[in-house]
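Just passing along the structure, written as C-alpha cells.
Removed from the display is one protein chain of the complex; every other protein chain stays in position.
After this line comes chain A, so read on.
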Amino acid sequence: MEISEIAIKAIYAIIVVSVLMGFCSYAVLAERKISSWIQGRVGPNRTTLPFVGSIPVVGKFLTRLGVFQPVADGLKFLFKEDVTPGHVNKFYFTMAPIMALIPALTTVVVVPFGYYTNAAGEVVTLVLTDLNVAMLFLLAVSSLGVYGVVLGGWSSNSKYPFLGGIRASAQMISYELAMGISILPVFMWVNAPGSEGSLSLVDVVNSQGGGLWYAMWMPASFLIFVVCIFAETNRLPFDMAESETELVSGFHTEYSSFKFGLFFVGEYAHMLVGSAVVAILFLGGWHPLPFATWADFGVSGWLVGVLSVGTLIAKLCGFMFFFMWIRWTLPRFRYDQVMRIGWQMLLPASIANLIVYTFIIYFLERP
C-alpha cells in the first residue's frame, strides 16, 4: 500500500470518527430530550449561543430544542475539576476510560454505511475496510470494551465500582454466547453452499437487497440479538454495571469530568455502532424497503451515495430511539434475573433457533 493511500485512509478514518463523536454528543441530547418528553418534562431548553440564539424565530426554537446543549456539556466535561482519588494507581485509573473508548471507536472501521456507483458503473461500497471477517472483528473488538469497565471498577480501589466492574464482566460473558449464536443463521443464509464464504457486513447488506430483510424472516434471531445488544452496551434494563439503585453509579463512581466524559462517549459510541450493526444485519442496511433497492428506483451515481448513507443513518437513528424508548419503559432487572435470562433463556433459545434455521436453510437450499 502506498503512502498516499494510507494518507487517504487516515483522512477517511478521521472523518468517520469525528462524525461518530458528533453523533455521540447529539445522542446524549436526544436521550435527554426523549426522556423528558416521556416523563412530561421539557428537557434542556436554556443553553444558547450569542448570535445564533438571537435570530428571531429560529434561534428561539433551536434554544428550546436544546440544540446548543452538547456544546455546553462538552465544555463542562473539559473544564470541570478532574478529581483523582488519592488511593488509586493513577496509571490504571487513567487507562480505564481510554480503554473503554478505543474499542468503541475501532469497531466503526468495519461498519459499511452506503455505496455509490462510479463513472464506470461499478458499485463502490463506502466502508473504511471491507474485512472478510468483519463480523468476527466486530464481536471481538466490541467485547473488549468491557475491559475498560472492569479496569475502571478495579482501579478505583473502592467497593461499589469494583462490584460494578465484576458485574459487567459476568454479564458480558453470559450474553456474548447468545449474541454470537443468534447471528449464525444470518451468515449461514448469506453463505449459500458452493459460494465463496464470507463474514463481511457488506455481503450481508447486499444479500438483503431485493428480498426480505432478515428481521422479517428470522424474527427470533433478531429478537435475541437485540436483547443481547442491550446487554452488550450496558443499557437499561441490563445496566447492571452502573445501577444507581444498588451501586451508587457502579464502575464510574470515582470518575469525574473528562475521564467520566470518555466513559460516556464510549458508551454512546458503542450504542451507535450496535444500532448500525442491527440495521445492517437485520434491517436491510441501506436498502430503502424490503424487496426494493435504490437501483430499483433508478437512482445512481453520487445521488445513490447520499440516499444510501441517509437510509442507513435513518435506521440507525430509529434504533437509537428504540434504545432510549426501552430505557424509559422497562424497569431494571435484578442481577440474578439477568443471569437467568442470559443462561437459561437466551442461550437455549438461540441454540434452538440455530438448529431450526439450519434445517430450514438445508431444505430450502437443497438442490
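In the analysis below, contacts are C-beta pairs under 8 Å (C-beta built on N, C-alpha and C of every residue); 3 or more make two chains touch, one makes a residue touch a chain; residues count from 1.
FYI, contacts and distances are computed from a predicted model.
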item	value
Name under which UniProt lists the unshown chain, selected from "Putative maltose permease", "NADH-quinone oxidoreductase subunit I", "MIP18 family-like domain-containing protein" or "ABC transporter substrate-binding protein"	"NADH-quinone oxidoreductase subunit I"
Listed residues A:Asn118, A:Thr329, A:Gln344 or A:Thr358, member touching the removed chain	A:Thr329
Contact with the hidden chain (one of A:Ala7, A:Ile38 or A:Val58)	A:Ile38
Residue numbers in chain A that touch the chain omitted from display	34, 37-42, 45, 223, 325-326, 328-330
